[in-house]
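In this view, the complex is presented without one of its protein chains, the others remaining in place.
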Amino acid sequence: MVDKDCNLPQIKRLSALDGQIESGRFGNLKTEPGILIKENHPLSIVQLETRKPPTKDFLKVIKNLFEFDVPLSPNTSNVSDKTHIIWTGPNRWIIVEPETRDLTSLVKSQVKETTVAIVDLSHARSSIEIDGVMTRELLLKGAAIDFHPEVFLVKHCVQTTFFNLSALICCLDENRFNIFIARGFALDLWQKVQEAAEEFGYETL
Amino acid sequence: MLSTKNNQQTKRLSSGGLIDRSKPITFKFDGKPLMGYDGDTLASALLANNIKLVGRSFKYHRPRGIYTAGTEEPNALVALRSNARTEPNTRATNIELFDGLEAKSQNRWPNLFLDFMQINNLAGPLFTAGFYYKTFMGMPGWHFYEHFIRKAAGMGSTELERDPDAYDKKNAFCDILIIGGGPTGLSAALTAGRSGARVLIIDSSKLLGGQLLWELDQIDSKPALQWIESTLEELKEMKNVTIARRTTAFGYYDSNVVNAIESVSDHLPTPEPHTVRQRLWQIRAQKVIIATGATERPLVFSNNDRPGIMLASATRRYVNQFAVKPGNRAVIFANNDDGYKTAVNLAEKDINVRAVVDSRTHVNQFWKTKLEKLGVEIIPGSAVINTHGHFGLTGIDVASLSADQKSTSSQSTFMSADLLAISGGWSPNVHLYCHAGGRPQYEASVAAFIPGVRSQSEYPAGASNGAFSLIDCVTEGINCGNQLVTELGFSKTGFSIPQTDEPTVTPIKALWRIPGKGKKFVDIQDDVTESDIKLAHQEGYISVEHLKRYTTLGMGTDQGKTSNMNGHAIMAEERGEDIETVGTTMFRPPYIPIAMGPLAGRDIGQSYSAKRKSAIHNWHHENGAIFVDAGQWLRPQYYLKNGEANTTENMDVAITREVQGTRGSVGIVDVSTLGKIDIQGADSSEFLNRIYTNGWTKLAIGKARYGLMLREDGIVFDDGTTSRLSEDHYFMTTTTSNAASVLSHMEYCLQVHWPDLDVKISSVTEQWAAMAIAGPKSRDVLQKSTDEEDLSDEALPFMGVNQISINGIPALIFRISFSGELAYEVNVPADYGEYVWRRIMEKGKTDNITPYGTEAMAIMRIEKGHVAGGELDGRTTPDDLGLNKLISSKKEFIGRRLLKREGFLDPKRPKLVGLIPIDGKSRIRTGSILVKDPNASLPMPKLGHVSSGAYLSPTLKHPISLGLITGGTDRIGETVWATSPLHGETNEVKIVDPVFYDKQGERLNG
Amino acid sequence: MSKYSVLGLIKNAFNDNKNWERAWRDPEPKKHYDVIIIGAGGHGLASAFYLAKNHGIKNIAVLEKGYLGGGNTGRNTTIVRSNYMLDENALFYEKSLKLWEQLSHELNFNVMFSQRGVLNLANSDSQMDAITRRGNTMRLNGIDAELLDRRQVKKMIPYLDFSKTARFQIKGGLLQRRGGTARHDAVAWGFARGADQLGVDIIQNCEVTGFKTKGNNIEIVETSRGPIGCGKVGFAVAGSTGHLASKLGMKLPIESHVLQAFVSEPLKPIIDHVVTFGAGHFYISQSDKGGLVFGGDIDMYNSYAQKGNLPLIEDVVTAGLAMIPGLSRLRIVRHWGGIMDMSMDGSPIIGKSPIDNLYLNCGWCYGGFKATPGSGWVFAHTIANDAPHELNAGLNFDRFRVGRSVDENGGGPVPNRH
Partner (left out) sequence: MIRIKCPYCGLRDHSEFNYIGDATKIRPVSPELANDEEWFDYIYIRDNPRGVHQEYWQHITGCRSYVKVLRDTVTHEVLKTGLPSDDLLFSYEAEK
């Protein structure tokens, strides 16, 4: 979409970190960077909240849409190549995808139950991904969560205080984590993660 | 580096010790260049250089030397490093020597040897406990005298410069935390580690091993150092065991959370690049083994504070670990077997040990034989009763002690000595046990307080549990480790208890003070003497807490590590009661003094509080916005145009420009910071009805309504507009400052009060960028910006809501107005916020669209008499603010019932009015007080205050204010005085209607 | 009883200090007292002192479960000020401040009241507005107050963070020069000695275990040292008020919370005033011994433990470094907690209770220490006359019921917001 009549640059989603990130390698670089940081953007995020524990119909609709279930246990998520469904509270989930389609409308069109609240949060959260051998060490600097690899497994998620901010931290892979943060705090968190990664050496992408 | 020629380490032994003679280190003490070795502490290096005088005492300025070899050091406090890195009051015994180290002695002027304040020593009897409470009561007042006294008090100095170093924090989790890497801790770690439990062992030193590093013990017939080495090797192989060195646990808090400080770089001249100085650890453990050892106690006798007098264990540590001779001619004075152990040790290290003075009468045959061989005299049943020397010890007087230990023989023997090693027994380090909630109990057999009942999951073991022999420490460590792994569900592993070579022990006999004249120091740092304690008792300050506070016993940087036990025991003797009854003061965290830097971590400077930025922030930044803090948010306060300097005048120009631009044509303001809450569910209307004071059941779909929320006590909580998007779907806005508390309040209502309501709420503040477009041209500009949407009065009337499209971007548009003009609030998904803002600015160019900030917004709302922060101050009722029309009489809502209380109905309550200066130009400051007669006598009756003021209403061309005044709008037309004594301003003001502008609201329609 | 003076000190110094008398007696409890004050902290002892001195009541006991001055009197940050906005508080605290100014002389005990000035910083425009209103009200109440702008603050206290890197800039401050600090323990000791000289029995290690009532009166106070008959009873037990009231089946508009404070190693004089931060909860002063004394917020949860947790200390230190970056390398030597009786509007309750012969002195929140002499003064008046003094008339127990809260910062009936 180009805004011809206004002489403005091409319309696209601007992330909270747009123009704020210098890519490169920083900090202690005596060895390979221990941390890689990047932003995932643009994303589609839709929140679903059911009044009571989800009905069979609801579960079926979700499974049909995404080919897997909403996770029913707290602190867990289900993930495919494309979609990540994360438990965020009692009877509440967010579904996250890289933005390729109008996810909220899709979900709204399929979930017919009136007791389900569907809220588009695509723009409300920024997603910062951290990878590298020192990731779990870095997370321990900001969050009082046991990130030991035998405790905090892949697909495990927590909502917690992270560097004094409210964040959702999800384990995607052995050392790869995705952190969701309110958009307005994204730059602040990015800077804090950078500071904490200084001693390990880090690379921003 | 100094040449070897200048190497003055005259007290360094030629071999031995855990120092690296191949790595000489140069350092300075009081400006004098000196040399030591890698592995030294500052204290050991000073002693190696034969420097004994290192400081002056707190009150009497007596010469003091190095007294201990550890964290308990009360005397050898120095100012470490220089300039912005200065660390006053640093214990020389804990400083790892590094190249270029600079340290200075403290509390002396002009220098260490010639200290004018020594005069205090002569006036000693005057400066007794409680001195200050008994004088300086008259004119000119304490603050006058204090000026001089403060200068004499204090210890180290600081200039409060900004710290160049960085700090960090980290969290840790484990099954078993072991605090202390001595024989107990290492044994426990091995046992627990082998079971597979997650073990974290922390130790404050660079080297693990605790006292095994300097005692000459044998384990399984091999030197203990070998045992440490093999133990550490095995531990390092275990993936489930983590070892943290230079990490000191300083506090044991609730829920088994232990905090520690890791000294990452304190042993270096400056931290390595990208590395912090210190790191705060917060450790969450299921079980905690406290293996923190014990602290040796001094003995209390006359002039027991001279440089050259040292704890016996410290002398062993200096000769064995650091290969330093703390003296040439030594006497040892003890009430326990460690005196003999020390004598043997020192004698074997080429020190002339004259005698062991033992207050007990029975001497173990083992030691008798041993000392005889070494030619050391044993003087049983005796005590050191005085010492000689000034800058250093020159000799001691020994006399025999009566059986009840209350008197000594009149004859005494002089012995020349430059080192007196003393041991009064050991006090277990029960600090962390006490932090955890434990109350230690007195155990007479070891003459010490030892841990009692457990409060949390803390397990004291070894010396910190009162088990002082090596074999007991190792055994307790193993047993404790085994017990805990079993409790945690791991299986025990075999680990046999090793052999040690310790002789049988003759029990300690408590000796709390030795008779004699002269100052007998109990708290050697704060100069608290035995006679101070006696005086405290005589005057009735007999509880240990009164004792502490009256005499300052145990209040120094060492927090009484070497003095509390002796002091409390002396008080017990004075009271004639047993030590258990008299008790002990509570140990408070931190165990050692901790720097503030790591407690703040990285949250300093700009990082003190997170910055929250709207999606349009970058545009504001590029276009001259001056930002103001609104909680964590940054909001444009006003916009300077090219080249304008940020002065008060230009600010006024900018604000006037923004108001006039908006009222004259069109303006735009970023309101993204308003709280936004999505409300869905069948009972949404009912829910709104309960939390707002006004009615919500009849709000049509596509319509917005202003709502007022109260606290349960009837006071106004928040206001905002809420719109009905569909039958069961609402969109609420809140004030910026209350966004979080309103959401929590609503969640509380739904989860706690009314779980039966089908309502789901969610914060969508961050999902939407919001901007208000206001002014007579706002419709035109917005029309041009949208995709041919119908914005006519019919399609979007006042308080109407529509979902429209702006160049393909979905927008939620509300026709609401804070400014009083025809206005729209446009919400678009945040990532498009900046684009939509730019587009509207482009489309508004022909109408001279003006971006405006919070100042212009505030002026326009004052002109319209809308209430905001100044009026919603947590003390006002709806009636106070003229909002009674929003109080429904037809339903229940939060806060309703308490509105009817007598105090709320009091006609004297100040109520909202408008205020105009009579002279038409004087500024009426916010915070001015409204009075009837500004010349009335004090305390002056007050009618109310000015809650929000505009220096100038650009619309009305004169200042306007809102205020709250007794009588409220009934007084319209009256004049009163607005006074700001702080500014020396008093102005006559006229009370007017709070709506200054467009009372009929005609401009809302453009 | 000997009078304290310089001469006395010198005389005693020559005499090995052997002639100093006990500062207070250690009496056995009598069978009956006309007035029993429960709690020998600053407030209880001051109340007894003024009851004896101002109202001529002879037969008074102060009961203390531990040692006198061992509660909040010995655990606070020693700040004295009267910079309040609402009349009910302002006039009362000003009376207290006036008493402080004479206290050492009156008690013949140096309480080291140091009028070094209390400065409240404002770190935003709205805070400037708030302190302007407060300062103006103070001035109209006859209380000293000065508004400083940023430049004036910088001149007075250059070590604050005036750099561009400060997250929240200092806009100005409200200075009360007559405010300052006092030696907290000395206040309890001075009042104890003064009350003792007037015949008051201070009975330590005497825990109140219950009450015997008759009609709507307390007849007997049950203690760990036996029952004691009473004419009137006053509670002055700060954080323990709720616990004590529960023994009478009485519930109060009070929650007990822990407030932590901490102190640095002793330093040569560097902080010459009491300074409070505007952008966070933090205040600082330096004791005469040299320790920097720090305070901040309560820990936020109900607590009767005289200890808190580290997160709050971390918060307070963080605010401290935001205000004074140069504190970073200085070390904390001890931290501790006191139990605050947090009321529902942040202001104290001094007055009559639902029980006829019981008087309440509680709900001091953060303000107890500075109130000590004033609290004793009006509480003694209230007990002696069975009616409040004009200075505590608005601080009564009933104000919540009738909607006349004295809510200095508008936090509402949520104690941890004050």
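Letters A, B and C name the chains as they come in the text, with residue numbers starting at 1 for each one.
As a convention for this text, contacts are C-beta pairs under 8 Å (C-beta built on N, C-alpha and C of every residue); 3 or more make two chains touch, one makes a residue touch a chain.
Quantities reported herein were computed from a predicted structural model and do not represent experimental measurements.
Engineer: What chains on display are touched by the one that is not shown?
Structural biologist: For the complete complex, the undisplayed chain touches A, B, C.
Engineer: Touching the hidden chain in the complete assembly: which of C:Q286, C:N309 or C:N392 does that?
Structural biologist: Once the missing chain is taken into account, the touching residue is C:N309.
Engineer: Can you say which of B:D99, B:E234, B:E712 or B:D993 touches the chain missing from this structure?
Structural biologist: Only one listed residue reaches the unshown chain, and that is B:E712.
Engineer: Would you indicate which residue among B:S455, B:S469, B:Q632 or B:Q783 is in contact with the undisplayed chain?
Structural biologist: That would be B:S455, which touches the missing chain.
Engineer: Tell me where the left-out chain touches subunit A, residue by residue.
Structural biologist: For subunit A, the residues touching the absent chain are 74-75, 88-90, 92, 144, 158-161, 165-167.
Engineer: Please identify, in ascending order, the residues of subunit C that touch the omitted chain?
Structural biologist: On the side of subunit C, residues 240, 242-243, 246, 251-256, 300-305, 309-311, 344, 400-401, 413-416 touch the unshown chain.
Engineer: State which residues belonging to subunit B touch the missing partner chain.
Structural biologist: 253-257, 282, 284, 437, 455-456, 712-713, 744, 747-748, 751-753, 755, 892, 896-898
Quick note on the criterion: only the chains that are shown with their structure count from here on.
Engineer: Roughly how far is subunit B from subunit C, centre to centre by C-alpha average, rounded to an integer in Å?
Structural biologist: So the centre of subunit B lies 22 Å away from the centre of subunit C.
Engineer: Measure off the straight-line distance from the CA centroid of subunit A to the CA centroid of subunit B, and report it in whole Å.
Structural biologist: From the centre of subunit A to the centre of subunit B is 33 Å.
Engineer: Please work out the Cα centroid separation of subunit A and subunit C, and write it as a whole number of Å.
Structural biologist: Result: the chain centres lie 49 Å from each other.
Engineer: Two-or-more-chain contact residues of subunit B, please, as numbers and ranges.
Structural biologist: Expected reply: 282, 603, 607, 611.
Engineer: At which residue positions does subunit C touch at least two other chains?
Structural biologist: As it turns out, subunit C has no residue touching two or more other chains.
Engineer: Sort out for me which residues of subunit B touch subunit A in the complex.
Structural biologist: Going through subunit B, the ones touching subunit A are 168-173, 198, 273-276, 282, 284, 602-603, 607, 610-615, 618, 633, 678, 680-682, 728, 758, 760, 762-768, 807-809, 829-835, 838-839, 842-843.
Engineer: Note which residues of subunit A are touching subunit B in the complex, please.
Structural biologist: By the definition above, subunit A touches subunit B via 1, 3, 6-8, 11, 13-16, 18-19, 27-28, 42, 47, 49, 51, 114-115, 117-125, 137, 140-141, 143-146, 148, 151, 164-165, 182-185, 187-188, 191-192, 195-196, 198-199, 201.
Engineer: If you look only at subunit C, which of its residues touch subunit B in the complex?
Structural biologist: Per the touch definition, subunit C meets subunit B at residues 4-6, 8-10, 12-14, 16-18, 20-26, 66-67, 69-70, 74, 87, 91, 104-105, 108-110, 112-116, 124-126, 129-137, 139-142, 145-147, 159, 165-168, 180, 183, 185-186, 189-190, 204, 264-270, 279-280, 286, 288-290, 307, 309-310, 313-314, 317-322, 324-336, 399, 401-405, 407, 409-413.
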